[in-house]
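All protein chains of the complex are present and in place, except for one that has been dropped.
Order of writing sets the labels: A, B and C. Residues in every chain begin at 1.
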């Protein structure tokens, strides 16, 4: 069914759609694998590095950049009156480059209007 | 950058690519949220239902079907010499329908050649 | 080393300490397995049931009760301006009964002074 027309107006995905699907898998994986991890200013660096290197293992995932947002982390810890908090989307900026066949997909997660938004930034076709 | 041409041959994603990206996010989320959950024949049903209803909360996710593969689960428990195992991709079949603007994406995860494979089955454009 | 005296003032754990260790494992498991799961009023029931049945698979875990706090969930969703939120400790009350050899440990997680607190409520020795 992936290589040819299917009934009812449905068709096989394009290479660009398959590439974007792969990119989405990586974002969902990164987020739900690591959300909830205890994080503090002193452990933020090792967590970001581990997130990058773990997800870069996945197929087609050529580059992952993770930055813990220091100001947001400090504010969250202050709010909680604690020494650490659990990782959530509001504490992290992520960008990834996925290469699938002849398509490269650039994606990112960043805060927008107070909420973390995952999106496809651009698609490059060779 | 998502609405117009970008430099270097990169362009904004199509609606189909954005829809496929959303579909991928749901697969990665489902897999990495629930992988590792203790599961046995008696708890498989409640886990499958919770997985479906949890992921259906996410935006654009219209339908999720999860089936724990009973034979594979029984075999894994037998191999482990235990009463339960931790959920892995080899124990579960998943299909999802994502609706994003005027595009519907049908996706699934199933065993192929001994490994779980997530894929876009077809894309329907209204 | 678990059955006899060790050097330096350290000794083997008592049966009560081993039972309490088992109880702690279950709490950490339940929390970090399911924190981050998308949850809404309509999916809260299936999630609570799956959490109970999954953790009851673990050794020595005789009973798990999970209740999603409906008012807290509604308030969190309202705050987020969304249809769902990700599960956190502030949204759930948990109690567990662990039986290990001749010791029964009763434990719970509930809100105290605005934070979720996991604790051993009582220990029963036959």
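The criterion applied here is as follows: a contact is a pair of C-beta atoms (placed from the backbone, for glycine too) under 8 Å apart; a residue touches a chain by one contact, two chains touch by 3 or more.
Source: prediction; values computed, not measured.
Q: Among the chains present in the display, which ones are touched by the chain that isn't there?
A: Per the touch rule above, the missing chain touches A, B, C.
Q: Considering the complete complex, identify which of A:20, A:55 or A:103 is in touch with the unshown chain.
A: Within the whole complex, the residue contacting the unshown chain is A:55.
Q: Spell out, residue by residue, where the missing chain touches subunit C.
A: 1-2, 6, 8-14, 16-33, 104-107, 118-126
Q: Quickly run down the residues of subunit B that touch the omitted chain.
A: Spelled out for subunit B, the touching residues are 32, 35-36, 80, 82, 86, 88, 115.
Q: Since one chain has been left out of the picture, which residues of subunit A touch it in the full complex?
A: Counting over the whole complex, subunit A touches the hidden chain at residues 29, 33, 36-40, 42-43, 46-47, 49-58, 83-84.
Definition applied: only the chains that are shown with their structure count from here on.
Q: How many angstrom lie between the CA centroids of subunit A and subunit C, rounded to a whole number?
A: About 29 Å separates the centre of subunit A from that of subunit C.
Q: Just give me the whole-number Å value for how far the CA centre of subunit A lies from that of subunit B.
A: Centre-to-centre distance between subunit A and subunit B: 16 Å.
Q: By the touch rule stated above, which residues of subunit A touch at least two different other chains?
A: Those would be 32.
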